[in-house]
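Removed from the display is one protein chain of the complex; every other protein chain stays in position.
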């Protein structure tokens, strides 16, 4: 088992998830990568290996309690107990309320909120035993605003924000730093670019720039912890 | 089928739900009462009959899509299409995050949020066809604050609030008034009184006083609609 | 001296101020009208007299402490101690931050916020002696959002909102109902219409509709008081 500290990224995609994973790997963390797509995890793992870091892939559905327990058991066995958990899973949904099925509504909530609850229950006991740990949650514009056509996402993201407040108030005094990062704009990824092909370069958030703030949050002294901050491009309308 | 306008109360308990039902019945509405407990619905129905109003009971689990569809089919057949929907269902939960099971976490969300989504999908099509309708949602302190031990409730109530914002933005311009009432204090019911037996009378919200505000919201002119307001006792600390 | 209850409207213009004044006059209140323009006050006074109500005009600058004290002395002598105070004064300002002079910045704050503080200090002692009173404050979109070009207004309106919270927490338990009404849209007045001549009729807030909510707030039972609500047209984008 590794002596390095361990960070787990739930929802490790090729954009922000990968940047956060690399950022923590650069500082010597062993990184556990969780998401459904094995190929994506393999890509990120390769990136980290190339910079001399350590990462392992644990393909799983973050909303499936049994699968997630198994994945965290493997993390503990192969890397050690996480001191950092990043919940970065998200399911995008933009559709009129009457076109949204109850199954979709529930699925969107599960990925944007319920999986975070499951993940936190996996890592908190060991963190509390050590009296330290950092829980970082990726929010969005929909964390603060229920726009037309975004009922599903907003219910999930508002819920995730509620969860972070309850966690901070219950576990902050026991040494657990909880932070909620509201990303108010479009992240520069291939997938987002394909949806808005004519949007100018400088109007996107760079994943590495976001990841830097995640790292700084983890570094904060416990006398002055941030629970919530927003991030947006200089040119963003809001 | 009745010619009167129809209001449906989802989560019709003996406290606030009953008061709202009576308030609308007094104005001539036929009231459909939904909740799991038949005896409670029968009690409210009797109260309304005694004041010369019309109410029918539709016992159902508001989080069960098939059962709810059936209940609304009966409402439409026996009373007519609702022009007012009040979502008053709530499931209280106060427990440390690590004591909360995933099943409980999901159930609390379903009662506090998912059922509202299901109910709205039942009534919106007819409301949109008539270009009028009022959707009233009961919020709580946990709608704005994730306190320690309240992760489950706050996730549900934040989610409900998100839903109301999305509904207002999507359907307000089509004549649907959406309002979210944040009740910041303890409502005067037998059940609440039994939990805090020594709390003074004037520190509770009176259900009839709350119901009056629900009625006034329904009465607002469409040039000046309220989306959100809070209600609390004069003496409440907040 | 009149036996009727007394309401004072600070910032009594021909739009919302006049509507609120008429609404309270219709219920038997004697109304004291304050604003700088005597002609405007005379117009409102005539409207109220025509519906059989009682109103007196007290022309004054609501940001001038000495003038305001004198005006309230006259109110008390001629009508009696107010049980309702409505602060409706506002100074519109939309200009880039570098074009705003310090004098303008301060004036905008004084009308939008400082005058409310002065008015409250005039009426609170008698209200506290009677253990009842209602303080109603007109907010705006700028109460919650500092937009580009609106620094002056937002500083004033955010400040006014802060004042209402402090008042509610200090004086609510002593029987004083404080309510802050956020008007999120354009009110239908000649002045506003002249600025946006092509805007459709149904996109404005009707002053009488807003005034109805002010009246309902005053009527609320002290077990269920609203501190804050928003008002906007059904079709408003927000």
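When the chains are written out, they are named A, B and C in that same order, and each has its own residue count from 1.
One rule holds in what follows: contacts are C-beta pairs under 8 Å (C-beta built on N, C-alpha and C of every residue); 3 or more make two chains touch, one makes a residue touch a chain.
Keep in mind that this is a model prediction, so the values were computed, not measured.
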Would you list the chains present here that the left-out chain is in contact with? A, C
Residue in contact with the excluded chain [from A:38, A:70, A:130 or A:222]: A:222
With the missing chain put back, one of C:31, C:71, C:111 or C:167 would touch it. Which one? C:167
Selected from C:59, C:80 or C:149 as touching the chain missing from the view: C:149
Pick out which of C:77, C:98 or C:200 touches the chain that's been left out of the picture. C:98
For chain A, which residues reach the chain that was dropped from this view? 169, 172-173, 175, 177, 188, 202, 204-206, 209-210, 212-213, 216, 220-236, 238
Positions on chain C contacted by the hidden chain, ascending: 65, 96-98, 102, 105-106, 109, 113-114, 117-118, 120-121, 124-125, 142, 145-151, 154-167, 169-171
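We take it that only the chains that are shown with their structure count from here on.
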With chains as vertices and touches as edges, which is it: line, ring, star, complete or other? line
Report the chain ID whose CA centroid sits closest to the centroid of the full protein CA set. B
Between the Cα centroids of chain A and chain B the separation in whole angstrom comes to 34
I'd like the Å distance between the centres of chain A and chain C, where a centre is the mean of that chain's Cα atoms. 46
On chain B, where are the residues touching two or more other chains? 169
